[in-house]
Every structure is written in C-alpha cells, then in structure tokens.
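The full complex has more chains than appear here; those shown keep their coordinates.
Letters are used for the chains, namely A and B, taken in the order the chains are written, and counting of residues starts over at 1 for each.
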Amino acid sequence: MSGSTLGTLFCVTNFGESHGPAIGCVIDGCPPGMALTEADIQHDLDRRRPGTSRFVTQRNEPDAVEILSGVFEGRTTGTPIALLIRNQDQRSKDYGEIARQFRPGHADYAYWHKYGLRDPRGGGRSSARLTAPTVAAGAVAKKWLKEKYGTQLRACMTQLGKLPIVFESWEHVQHNPFFAPVADVQRFEDYMDQLRKTHDSCGARIRVQASGVPVGLGEPLYDKLDADIAKVMMGLNAVKGVEIGAGFASVAQRGSTHGDALSPQGFASNHAGGVLGGISSGQDIEVSIAIKPTSSILTPRPSIDIDGQPVEVVTKGRHDPCVGIRAAPIAEALLALVLMDHALRQRAQCGDVRQLPGSIPASFSA
Amino acid sequence: MSGSTLGTLFCVTNFGESHGPAIGCVIDGCPPGMALTEADIQHDLDRRRPGTSRFVTQRNEPDAVEILSGVFEGRTTGTPIALLIRNQDQRSKDYGEIARQFRPGHADYAYWHKYGLRDPRGGGRSSARLTAPTVAAGAVAKKWLKEKYGTQLRACMTQLGKLPIVFESWEHVQHNPFFAPVADVQRFEDYMDQLRKTHDSCGARIRVQASGVPVGLGEPLYDKLDADIAKVMMGLNAVKGVEIGAGFASVAQRGSTHGDALSPQGFASNHAGGVLGGISSGQDIEVSIAIKPTSSILTPRPSIDIDGQPVEVVTKGRHDPCVGIRAAPIAEALLALVLMDHALRQRAQCGDVRQLPGSIPASFSA
C-alpha cells in the first residue's frame, strides 16, 4: 500500500494539502450498523481546531466535516465512509519566499528532493493540518471501541518546553488550552507569551492512555500492538520519541521491579504499559511521546535555497509556536485507530477462542 | 497481511518457535542479480548468536543458515529467498512448570489469552530466538544497500542497566561482548557478574545508525520513514522506547536550536536524526532504543497460573540476564530492512525524479 493509508482492516486513506481546496479521508472497513452522524465526529475536530486560543495558530478554520458516503439513515453500512473538510482560510501569499527556500528542521528539503517538486503553500502535504482527517477517522474508531468494549481514550500534556507537568487529574485537561492535567496553567501562559516575544518555539511531551482495552490485541511477530502504536505516534508531525509504559526508564530498572506482579485481583503495577509480548494485557495502554519545537519561526536561520545557494530564512505566515499544544486529541485518535484495527484483526483470527480462566477482570487492573 | 510479515515490497515472513524443529524466514521481493551465499548471511547470525560469552544465554546453537530458494548459481533470481535454521539445543523439560504459569512481565499471559493455548517451550513464538531470521533477512538487505548506495549500518550499547556509556569510537564495538563503543569494559563485566548473583536482570540502551542513506526515502502521510523505523524497533522483543535524532531531549529544545541549519556544505548538526517530514534527508539516520530487563529471572515473583490461582514463579532454563547485550546486530538488521523496503518504494514511485540542485552531498553531512 502507498503511504497515505493506515490500517489493515480498518483502513484510513488521508488526502489533501494545507492550502488546497479540501482535506479529508476515506474510512474503509468500519463495521456496519453503528449510529453515526457528523456531530459524533465534529466534537473531536473542534478540540483539535486552530484559532481557539492565543497560544496556537490564528488560522481560522471551522473544520466542518461532511459525510459523503457509508452512512444510510444514520447508521454505518459497512461501505467506505468518506469525510470531507473544505479549507477556508488559506493565505497562500505568505509563502512566496518559502517556496524557494528550505526551513531548517522542516520537511521542505526532503519533499523537494523526494518528489522533485512540492506544494509550498502552508507546508502543503507536510502540514499538521492533515492531522484533522486523522482525528475525524479516530472519532469513528473511538465510538465503536466505546460501544463495543467500553474503551476510553485520553491524552494530556506532561511537559511544555522546559516545564515538567506533574499529573493532578484528568478532570483538568478539558478546562485549559494546553490539555494540561493541572488546575493552574498560569505558568504555561507566561512561558508561551515569553516564547513568542523571542520569536522562537518549544516542544512538548504528551501522555496518551486507553483504558478498557480487551486482552489479546496485537499480532506478533512484526505487527505487535506496541509496534503499531509506535508507528502511528512517530508518524505524527514533529514527534521524535515514543515510549510504552516505563519507556526509557526501564533501562535502569531491575527485572524484579519492572515485571508487573499478578494476583487473582489483577496486576500490581503497570510498567508494561498494557502490552506484553506485543499483545494487550487488559491493563491501561500507556504511551508517551516527545514533540519537537516547531521549525517555522520568525528567528532568522541559515539555510539554502532550491538552487543550493545560502539564504537566511525567516518564516512568516501563521504557525503554532508549540504544535504539542494541540496534539492531545490527535494522539488519542491515532491510538484509537490502532486499537480499532487490531480489534478487528483479533476477532478475524481468534474469534472462536473461548473465555479462559486465568483472566483478570479489566476493572481490577492497576 | 498477518503479523509475521514485514515490509511492503521487500517482504520478510518469519516463522518458527524457540524449541520447534526449525526457525526461518522467506524474503520476497529481493532485486535479482545480487551475489549471495550463506556466508554473507552467517556473519551477522554469528554476531547475534547465543553462548558466545558468559554474559548471555548458554544455549548452544550454531544457527547455521541454509538457503532453500531464490539463489541460482550464486545470484539472487528475484524470486523468494527461503532461509532455514534448524534448532539444535532445545531443553524443553526446563519449561514444565512455566507451561501453567504466567511470568510477570512476560508474554505468557497475553499469548494464553489471545490464542487460548501456547507453546511454552523456551517462550515459544515470543522468544527472542525469533530475531535470528530477522537478522538473516537484514543481512541480505544490508548487502544490497551497501552495494547500491554505500549505506553502512552500525549499532552499539549506550547504557547498561544504571551505567551510562559515553561513546568513544565505533572501532571498539566489535572487540567486546557488550557491543560497547569503549575500550574498557571491565565495569560492565563486574556489573553483570553482580547481577547474576542477585538472580536478577537489567535493561540496556542501544544506538543504531545508518550512514550513506539516499535522500528521499519514506512515504508520508502514514508510512513515514521514522514511523516505520519506530514500528520495527518497538516490535523488537523487550523494547519500550524509541527515539529518532534528539528524541525526548527535543521537548526542552528551542526551535532555533533543534532545526539543523543548512549551508552549501551540508547540515550543521543532526538533531533531526536524518529524517525530515518523515523522509530521509541524506544525513545519518540516528535511532536510540530502550530495552527493558529480562522477565525470566530466578528471583521468585508473585503471579497466577492458568486457572487463576496465585503462584510464586521462579524461572529456570537458560536466559539472557540482559537481552540488550545481543541487541545491536538485531537493531542494525531491523533498520536495514526498513531502509531497503523504502528504497524500493521510492524508486517505484519517484524513479523518474531527476537529480536536483539544492542537494547536499551525503559525504558533507554532519
């Protein structure tokens, strides 16, 4: 398969460019009979939408989604669900100079050399705007997972630039523009205001969690659940690192500490992050991702142009000073897409496996 | 595709269990006309082989590979290359108790619930022994990449349990059993000896590098090069974290620091780790992975059995006290397989893209 389709059975094909007429996706393989309306999808799109606070890009896109197919009388038919989002607030004139220059740290250089040409308007295909169709598809997966298994997806910010964030409660996440799990976000606002003044950008760290995941998802040897999770997360714009469970901290752990003890009441800890041998264990899936600082900044940077000549690049246009701020709903969507795909794969091969003793009720999991 | 096949065009299908009659793989899609013998493959298998020092499992496997197909008169024919490795030193009696128990942190629990049964001998399908066919396939990919592009793959250990390892030189790696890039490994030997006395295990951190990678590899939106690298690395047994370039350190970086400046002479730094927008930039690919401590240890751990009853698990048998020690050649192989697959995908779609100005000679890359 070419690179714009995700999934083996629940397949999402993404299309569009930042400043083209439209973006969207086709979801193929959705189980039939599920109630679905545009409103079910719009909710997550609105969480990801630009222009909702002064800390993100000021591009004003309603991101209104239209269902073009696959739903009849309010229910999925099992045929492809095409979702369309018209672009409305392009300002392509901002990109005149960028069309001939390569921003340090940006996809410009690589797209130019791979394809021999590129759509430079707003980053074209490499823009984070293309995460919107992913979020839309993820909303469909989330709905099915919730109705079928009670699966719940959540994400929050755990570090903003140099500021670590100590988790307080999931309740706070929806009440601040940073998706931070803390009550007081004043210091983040100050940090971002300061950053903007320096014409610079910063990174972020995001935690994603899925609870209520059935045991048994993941296809060893190569399509392990954590492998596919790592793929989609690293494939998200600007991500440079992915951890499952204890992640890099596990290097310094002893086996007697890392291995989560079991009892008839459940697991005593979750260093595994919900995945054992590449297969879900029924515990919460715990993922952490590192997002690099935005490469489109007003600070002048040394670079070259398409003729190989040295230039100094200053990126105008409207950009997120920290793309991690809007990443939480995207990361949830990506995790949902992986879980959905593997849920279908699991019942394809193992649909006859009977309920076994030795199972730990998910509700008892640590 | 089911889960035991890796790659879109250079496809590796892995089979076997730790204590079954044989393990192996089928490589489909290899370009025709390349000289290939068993010796080309055996070299990397020997680097990964168990029983070569007192710090790894004492299972004695020659891991002699037989080419069953796809090579005629010493050259690849373009048809599937089947590779067979007979298992020779199984001691399945060691696994009598484990067959009914779930080791904390081990795949036992998940396999049992996914499939409803499992081959417990030596970990069955979940054993790290199944990385041998991956290494064999990787040797084929490495050879082609080297002949075609001059690509070079290398890996080394950068942390052993709590001991960080400061890089000295790639030259040292082949001269010690830890794949450590340092001249003196006495402290690692002491650390491992101490660990064994406590009946425990530890993790490791591995760095993998590919140099001489052509620009343009990777298929956005979802099959980005770094996404596929993250997938294979996280899919490796015991891996809990993957970084590209600056990795998690990029969270605290400013955009003006992270974005690698360009000049006609090349990139000034490599925080990107050789990937921009999911596409190779021609710089060295830099990957870092976290390997958790082995779950099979002699220290008793609380767990349950297949009837859900509490038990205390003690794992006998022969196990690596740190699976990370033998991980370097495996990580090289995995990276080679991803690069090979994307090299074929790139020339499929973009085979007509002409050489462009604005290209930086790979040899000038930082």
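Odds and ends about this structure:
In the analysis below, contacts are C-beta pairs under 8 Å (C-beta built on N, C-alpha and C of every residue); 3 or more make two chains touch, one makes a residue touch a chain.
Values in this document were obtained by computation on a predicted structure and should not be read as measured data.
Here 2 of the identical protein chains are placed; the entire complex in the file holds 4 of them.
The definition used in the following text is that only the chains that are shown with their structure count from here on.
Within the complex formed with subunit A, the residues of subunit B that make contact are 1-6, 8, 14, 102-116, 125-126, 130, 159, 161-162, 200-205, 215-224, 226-235, 237, 240-264, 268, 271-273, 275-282, 290-297, 299, 301-310, 324, 345-346, 349-350, 353-354, 356-360.
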